[in-house]
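A protein chain is absent from this complex, but the other protein chains hold their places.
Right after this comes chain A.
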């Protein structure tokens, strides 16, 4: 193991070094660093050329120039001595602070989207695998290929038009005609009928129930002015907490053990009590208070659920903690929704922006500021999620199908395990092994930013650093970008290999 890591690290170092050489010379030979000055005249031109030549060391031949850059990188590896700047860009500014800013905003932009795409993709992938060749399976296949082939700049233009410009206008005076409400109900009914499946009768029932619930729910939301002053409310929280308890129990334990269900419901009750108690505490908190409260709630639920769980206390306690964290997320969501009316007013009645990463000069509570961040993330996150969703569903579906046809699944069924146990414990866990590789690649890719998304939605992340650098034929920022992305790719690859060995006992590292 140790030998493996050392060997891989040494190999990776030389791979990265070779890659930087290639990248450096490709960058500096990709164009004319003075092209932007072609149409300017006058004395500034000569002065700008002189300043740029000095900053980019253009008076040094390419090969020694590469070593000058390597020397700058070396300053960052060797502690002490000359300060670490990663070289200069063409205006003479240090690259390192730019890189730090870019990584910061890229992480904010891409992490949520990646996690969301992962969760959604895996869930949908598994469901399509279980219901192979159903209408649902075909629909998802169709949709994911459609999304996979969408050009991002086009998708983002549509998103901006419908989910920002038009939705903002609608939110200003939220109303639907009864006909629209009925149509939305019908569409929702069809979707649910297709997802749930079953025989003809069951589908009809699902269709009718889903259509009616959606239409009536939407009607109620509209007449109560929910879209003007949204929130879950006390009743909503109570119902949601109970629902979450049942859901997690169904997924993680099944209903055969009554004690576990009781424990889960108790944890939900504790969480709900926590919600009531937190109302005065959370008017304008900070992250520390928030995290502390979540942990406190999780610990209490863990203990309570463990006590009630009796003979199944380990399982019950774990479910209790999961429920507490889920309910906490709901509380946060509820608080963010409650901040919506004031934030919307501060945004001039158009809360969903098409560009930028935060509003300028916004003064408000913790919730308003974070809702503002969230609203700025809505469009780019949807765009990124939709596109990477496709990859995850296809991979998960294939992997899950592969596992479902294995002998040990048949054995598990034959010895009378419940379908839930077979799917979650035996099939899902093994289906995840190949997905690990994909995840490792994706998280390395995250650091590279999303070139088009950043540009289209006005974020200054890694993608912008790279593209601006390339356009200006400025190796400083390009190489900084490449160092981070290249190192991440090599590193995560190694991590994936190690994780593989842990997940699959048949593999040994040597």
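In the analysis below, a contact is a pair of C-beta atoms (placed from the backbone, for glycine too) under 8 Å apart; a residue touches a chain by one contact, two chains touch by 3 or more; residues count from 1.
We take it that contacts and distances are computed from a predicted model.
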Missing subunit (named according to UniProt) among the choices "3-oxoacyl-[acyl-carrier-protein] synthase 2", "ABC transporter family substrate-binding protein", "Iron uptake system component EfeO" or "Integral membrane protein": "ABC transporter family substrate-binding protein"
Omitted-chain contact residue, chosen from A:107, A:120, A:222 or A:503: A:222
Which residue of A:10, A:26, A:47 or A:146 touches the chain not shown here: A:47
Of A:164, A:264, A:297 or A:483, the residue in touch with the unshown chain: A:164
Selected residue (touches chain absent from view) among A:149, A:177 or A:508: A:177
Chain A, residues in touch with the chain not shown (by the definition above): 31-32, 34-35, 37-44, 47-48, 50-52, 55, 59, 89, 91-93, 97-98, 101-102, 105, 157, 160-161, 164-165, 168, 172-182, 219, 221-223, 225, 227-228, 348, 350, 352-358, 360-361, 455-460, 464
